[in-house]
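Before we start, here is the structure in question, set down as structure tokens.
Only one protein chain is missing; all other protein chains are in place.
Labels A, B and C are assigned to the chains in the order they are written; within every chain, residues are numbered from 1.
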Amino acid sequence: MNITAHRDGDGTARLTLDGDLDMATAGSLDGHVVRALTGERPRQLVIDAAGLSFCDSSGIHALVRARDTAHRHGASFVVSNTTGITRRTLEITGLLGTLTTVSPRVTG
Amino acid sequence: MNITAHRDGDGTARLTLDGDLDMATAGSLDGHVVRALTGERPRQLVIDAAGLSFCDSSGIHALVRARDTAHRHGASFVVSNTTGITRRTLEITGLLGTLTTVSPRVTG
Amino acid sequence: MSTLTAHFDLPLDGTAPAYARGAVVALLGAWGLRDRDWLDAAMTVLSELVSNAVRHGGGAVVVDVEAYGRQVILSVADGSSVVPRPRRADGTGGLGLTIINAYTTRWYVQSYEGGKRVRAEMPPCPGDGVTAGGTSRTEPA
Partner (left out) sequence: MSTLTAHFDLPLDGTAPAYARGAVVALLGAWGLRDRDWLDAAMTVLSELVSNAVRHGGGAVVVDVEAYGRQVILSVADGSSVVPRPRRADGTGGLGLTIINAYTTRWYVQSYEGGKRVRAEMPPCPGDGVTAGGTSRTEPA
């Protein structure tokens, strides 16, 4: 699993995933999410899953945690470009809509 | 195994290997060698092994056959850019020098 | 119809699911079971089973793969006799059995050498490839 962090001009933090998201690599995503949300606080966190070749429940839980963390930091959240087995597994678990529709930042 | 054929201006036919050369892929090299040597006859056949990630005895025999075929077609022959396990195995079999030193075309 | 089997030990390690997927996808490929979507589903099931064995099971983790023609059973044994039970999903877990349910035709638990073994039966792999006799020439990835 390779994770690349980008910061767009419009206040979007983008994490691009490449490889397999599972028990061994979920912790690395957790770390990247926290780093992306601290410092210069983004308005939105986008996780680009185009290069995600595999994702099991450990991976899905990491995506759910990423969403919760983004909301806690006042950022909106979305997983973009899900394909193949990742998309099928998100569908099965009932989380496809939740994770792939932009969930608005909570303003408190 | 991916094999790409190039023809240089100076009459060199070049086959670039990418992947594993073994029982399953040696026949594909045989075919490429014959095609590279027919038609516009090259003065030299170069097999570029920089992308060769694995080569066992089936692969080495295919390289030996390539050399014999090149010589029969009046072309000189060399395997270039051998590294790692391929180079070690060529050394062990005593064929490193034979295959990686340009063997002159036989003019008959 | 040919029967082909594989049996191997896995250490209790966070990397066990990934290595297990790598080994089993190659074995299934050798057996001519190469349908991409089916393999993806089978690897997801295997990954859930191994992750659960590492996370909740402990002891020796043993993987068995059996193919009866294009019918495949994936089994993962561990040292705990606790039987997996679906639980409500939260941020830390609870989706594994849901996924196993969805991708298998059935799954069940057997007792196995002081611990247990979870057996997951996959729907048949589409296509027709090598059998023990061997005919397919598809090149491995």
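Basically, contacts are C-beta pairs under 8 Å (C-beta built on N, C-alpha and C of every residue); 3 or more make two chains touch, one makes a residue touch a chain.
Since we're looking at a predicted model, the values are computed, not measured.
Considering C:4, C:76, C:95 or C:120, the position touching the chain not shown turns out to be C:4 (whole complex). Mapped onto subunit B, the interface with the missing chain covers residues 20, 22-24, 54, 56-58, 60-61, 64-65, 68, 84-85, 88-89, 92-93. Residue positions on subunit C in contact with the hidden chain: 2, 4-16, 18-27, 29-32, 60, 65, 130-140, in rising order.
Keep this in mind: only the chains that are shown with their structure count from here on.
Centre-to-centre separation between subunit A and subunit C, using Cα means, comes to 27 Å.
Annotation for subunit C: no residues touch two or more other chains. Shared interface positions of subunit A, i.e. residues touching 2 or more other chains, are not present.
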